[in-house]
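Sharing a structure with you now.
Every protein chain but one is kept in place in this view of the complex.
So that you can tell them apart, the chains are marked A, B and C in the order they are listed, and the count of residues begins at 1 in each.
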Amino acid sequence: MSAQPGNYRYIGTRRRTKEDPRFVTGRGHYVADIALPGMKHVALVTSPHASARIKAIRTDKALALPGVHYALTGEELCANVDPLYVGVDAPKVARYPLARGVVRYAGEWVVAVVADSRALAEDAAERIEIDYEPTDYILDPEKAILPGAVLVHPDHGSNVLYRRTFTWGPVEADFAKAQHKLAFRARWGRSATVPIETFGIAAQWDPGTGLLDVWASIQMPKYPDQLARALRLPGNAVRVHFDVDVGGSYGVKRGIKHTVLVGYLAKKLGMPVRFIEDRLENMRGGDMHGPDRIFDMQVAFDTDGTIHSLKIRALDDVGAYAGRSPLQLGKPVGAIVGPYRITSVEYEPISVLTNKTAQEAVRGFGQSPTNYALETAIDRVARHLGMDRVELRRKNFITRDQFPYLIPSGSTYDSGDYHTVLDKALRAADFPALVAERDAARKAGRLAGVGIATCLEPSGGNSAFEPLFNPKNETTTWMDSCLVRVDISGAVTGVMNTSTSGQGHETLVATVLGEILERDPDTIRVVHADSLNALPSNSPVGSRMAIMLGGAAAGAAKKVKAALMAIAAHNLGVAQESLEYRDGSISAKGDAKKSLSWDQLVEIAHRKFHKLPPGLEPGLQAKFVWEVPTGGGLPTADGRIQMYPCYSFEAHLVLVEIDPATAQPKIRRYLCGHDCGTMINPDIVHGMTYGGIAHGIGAALYEKFAFSDNGQLASQTFMDYLMPSALEVPGIDIVDHCTPSPLTEFGQKGSGEAGYLGAPAAIASAINDALAPLGASIDELPMTPLAIWTQLQGGKTQ
Amino acid sequence: MALELKGEQALKVGQQALWKLLNDPDVLAKTIPGCNTVRALGDDRYEMGLKLQVANVSGEYMGSVAITEKQEPAHYVLAVEGQGSIGFMKGSAAFDLEPKGDNETLLRYAGSAEVGGVVAGVGQRVLSGVAKYMVGRFFKALEKHIADNP
Amino acid sequence: MKAAPFEYTRVSTLAEACELLSEHGGDAKLIAGGQSLVPMMAMRLARPAWLVDINRLEELKHVELRGDALVVGAAVRQCVIERNADAVRSLPLMNRALKWVGHVQTRNRGTVGGSVVHADPSAEIPLVACVLDATLVLQDTSGRSEVAAREFFFAPMVTAIAPEQCLAEIRFPVWDAPRVGCSFEEVSIRHGDFALVSACAQVALDADGKCVRAALGIGGASPFPHALPEIGAMLEGKVLDDMLIEDAAVAVAGLIDPDGDLHATAEYRRFLARMLAMRVLKAAAEDAAGKGAK
Partner (left out) sequence: MSEKLYPVSITVNGKAHAAEVPSRLTLVDFLRDTLRLTGTHVGCEHGICGACSVILDGAPVRSCLMFAVQLDGCSVTTIEGLARPDGTPSVLQDAFCEAHGLQCGYCTPGMIVASHALLESNPQPSEAEIRDAIGGNLCRCTGYQQIVDAVQLAAGNLAKGAK
């Protein structure tokens, strides 16, 4: 099978993107570039305490400064807006943009100041006086679930936001009959994607029309709806502009609390108001921290390497409030056995509140931590049995002929060829040479390790974790849509209905429309509708846009094409079956003289009603709304559900060396075999995969939101929150493979989370392989030089 | 950020005299780095104004000091709390005064402090070095006071 | 993250700068490259009422060999000293240190003097100044005074400079010997970050390969850049064989006073200091020995 099957003209070919030219010349249009006439600026006063009662707030000194317009407290805001939407059923864990009466983490927003400039707003913020009475706090998630623990939200009665034990298949029987069992703990440290652009929002209220216009750096499903509800406005009183370029998101640009705050201020003050988080606000109170998990893993397997069953307990420290975050324990249900034939699983997700910054969605929505735990389990089984890690994986992989493959938790994997992708990767990396290089380094007295990870990227974003984790939520519709318009000049415009944060959606839509309509994608324009003009969308989450927006664009283009065929058939007097569509022109098969050009067809559609077939609408446009393939069902009573439609696969191979004198790791070689079905634009897919790997390198080795013993976020700046630069990320090789998905138009699967879903596991595997000759291992990310050194000293981490 | 401070300092002054010095608001005002006011509130509690100018970091703090567990002239515990625009500080330290020959006293201290706010979030790397330095400056000032007021 | 308001004066002479400092005392602050000061101002940790800009003072931009020293004006940019032929030839240790200083963009703006007076205990330039026993020349309205680099640094960002003083120049002693070698190494989590620990050494060998002079220092593992003349004394007059170097490295670990932070414990820093001391001494000795072979 080739890297790219299918006979496509534009799809899968290397083509420049539509977006790049504006960005390379500095003509991107980000939220911070928006300057509305008379716009005011917000700065925040945040809590210095992890937990405290607010006894008094005095704003008079701040308001006395010239150019300062308002100081908003939680008392006022909370009385006038509704709580933000919470993903699980926990009504007593109310979350508002500003604290009311109580602060629950250091960095929580307490007062918002509005002034003529951001600098003045900061001057004023310094003059706000707040009396706090510090109260007890809880930081350790394991202690937080014990009886008698300090409660982050006393009204909720517990620090547990969500907890359930799922049993899928004969877990106890499998464990009883297995020849071996092992148990271990693996910990995923709190990190996030930390885009270089912080979250920003500008809002303007027009009392004449009763319309709130919003420009935001947003990647968030149902954002306009959530915003309108919290502000107690009808949905059609909010207009979100999706044509704002978003400077990176990868899940975290949710910003509901920011928007409710700024929307309220804009409406209340009757002035355009803008809030662009500064980096400190972003790091401590932007509520964009990612999963922070302790996995307690048990594996049951036989001497020949057959893995039968898993018990997974995942304790996730979500911080002080619930947003979408508890649901990040839900997505992994859809790929809970990874690429392996494991017949039964017990899964106990526990979502725990602590006095820390709240968690939000991060690239992969909880899948990458789970993959890290799964792959660590595979490596441990191999080590336990003295078996080759590659062989063990090959032995347990689902085979090509077993698809579609139903896993114990109720999801069916669409397609895959894991053996071939791994083999291609091993060949491309010259795996024996890689191992020889490792061994030579070891012989020379250095520490070196080879890492392997073979992981899945569930894609297509159907958000079925919502009904799974919240029985009151019966949402089963996760559509996306596209409108295609051929104007009177014959030019094609695609309308998409959400914002973009670097994924190249304009290129995606243009390529798909061009492919089906056989028009040059470079001539096709793609625009982002605002929320009042938009068709329904669920935004680019869950690696869904190639599948969902791509599918919607294809569907709309096909409708346009069908209209053209109908016009041609009517005017040429030839049955549609006897017509041939080529490059937008339509002619009778075998009779080139009977032909209508694109321009002629368009002209008929727009101007010549008398030539239109009866019943066809004049003009030439079509919309298509597509539901997630396989979407639509509610979970079974035991929590089985089809989570995502398509499953991409990645096989990572890494060579890492550790300097024994300094404990510094260095990645010597990185290769990733990748199968996301048909690639619409290979450069975009490769770019996201490289970026995902770099992000994974950060999570594995460098990045951590570390809290001190008194609940202070100690890594608030880029001096302490360490994202890898070009000097830490090595050159990366990607080997493509294509197993098309049977569920999508072109066989495409998702790739927006590619690389990140396997890189942390692969690097952890390599580090632990390097430490193995010493009998040491690390089961916590990030694997910092300090953690490695501690192992080299024969100690335990922590 | 939690800071741990521990150490000992020999001072050329008798135990009883040192006890007096350490409980004298005027002496504390002169010896605590950056301290510009100390006002007794009674019950061994004081209100203190601090203007810190350590290196490039400057900030004004208002705080309170309380002395507890007094065992004159050998032991007491000092609790300090302060709040300013760049954060807060809260800590306590136990002091033990041990006579050491004639007219010399060994002062042992062991304490910890919590720091919060901007300083804690951005300055974790240097806080403990700066704190040690401040303790050193306090002792230098105390030694000077002792030398100047025999 | 916007600085608190301040008054600004760009001075045209050093004397003018000193007058302003004298007038405003601790409320005024000099700005040269600003690479350390401006972030602190943005976070409002530093809030000078008056900013005195010395960026354009040509009298602080000299780099010249004077006697047995390379004299570097305080406002010489790091990228300038990095490429200056005299500096590269006579002060190779500085050149090696600069490879570890920040990134291209910060070295283009940051100054040698700015790094010294900012006094980060992990910073490379202050460490070089201490190891080479440089002399800092300070100026105020009453004239110039000198202070040894080794007595200048007290604690993180705390130095002997008075609020009314300006660092005018730094005199780095040049070792006038045929076989001088040096090395600078550091461990930071990412390149360009603050060093967890850094180490540098300079040694001079005689014709027989015996060490006639040695200097070593450790950064990031004490509250100030830590020159360790004790180690020099231990090495001088001896052949720098592996055993001696290992002994010296063990001695280094006993002399420093590291603190722990988010990224490294005191114990790890002590270990790194020992390892890096060993590395730089070996590398410096090899560097020096190589010069004899020519």
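The working rule: a residue touches a chain if its C-beta (ideal position, glycine included) is under 8 Å from a C-beta of that chain, and two chains touch if they have at least 3 such contacts.
The structure displayed is predicted, hence computed values, not measured ones.
Undergrad: Name every displayed chain that the left-out chain is in contact with.
TA: Those shown chains that the absent chain touches are A, C.
Undergrad: Can you tell me which of C:Met43, C:Leu216 or C:Ala248 touches the chain that was removed from the display?
TA: Result: among the candidates, C:Met43 touches the missing chain.
Undergrad: Pick from A:Thr46, A:Asn470, A:Gln503 or A:Ser708: which residue touches the chain that isn't shown?
TA: Considering the complete complex, A:Gln503 is the one touching the chain left out.
Undergrad: Write down which of A:Gly26, A:Gly148, A:Gly615 or A:Gly775 is the residue touching the left-out chain.
TA: A:Gly26
Undergrad: Pick from A:Leu63, A:Ala94 or A:Ala119: which residue touches the chain that isn't shown?
TA: Only one of A:Leu63, A:Ala94 or A:Ala119 touches the chain omitted from view, namely A:Ala119.
Undergrad: If you put the missing chain back, which residues of chain C would it touch?
TA: 1-8, 10, 31, 34-35, 38-39, 41-43, 51, 53, 55, 79, 102-106, 108-109, 191-192
Undergrad: Please output the residues of chain A touching the missing chain, sorted low to high.
TA: Chain A touches the chain not shown through residues 16-17, 19-28, 30, 32-33, 35, 65-66, 119, 193-198, 245-250, 276, 278-279, 501-504, 683-684, 686-695, 717-719, 723, 725-727, 729, 731-732, 755.
Basically, only the chains that are shown with their structure count from here on.
Undergrad: More C-beta pairs touching across which pair, A-B or B-C?
TA: B-C
Undergrad: Between chain A and chain C, what distance separates the C-alpha centroids? Give it in angstrom.
TA: Chain A and chain C have C-alpha centres separated by 45 Å.
Undergrad: Please compute the C-alpha centroid of chain A, do the same for chain B, then give the distance between them in whole Å.
TA: The answer is 50 Å.
Undergrad: Using mean CA coordinates as chain centres, what's the chain B-chain C distance in Å?
TA: Roughly 32 Å, centre to centre.
Undergrad: Find every residue in chain B that makes contact with two or more other chains and list them.
TA: Only 85, 118, 122, 124-125 qualify.
Undergrad: Among all residues of chain C, which ones touch two or more of the remaining chains?
TA: 43-44, 194, 262-263
Undergrad: Under the definition above, what is the set of chain A residues touching chain B in their complex?
TA: Where chain A meets chain B, its residues are 48-50, 106-107, 126, 134, 280, 283-284, 708-710, 712-717, 719-720.
Undergrad: Could you pull out which chain C residues touch chain A in their complex?
TA: 1-5, 43-44, 187, 189-194, 196, 262-265, 268, 271-272, 275-276, 278-279
Undergrad: Quick one: in the complex, what on chain C touches chain B?
TA: 26, 29, 36-37, 40, 43-47, 118-122, 154-159, 194, 223, 259-263
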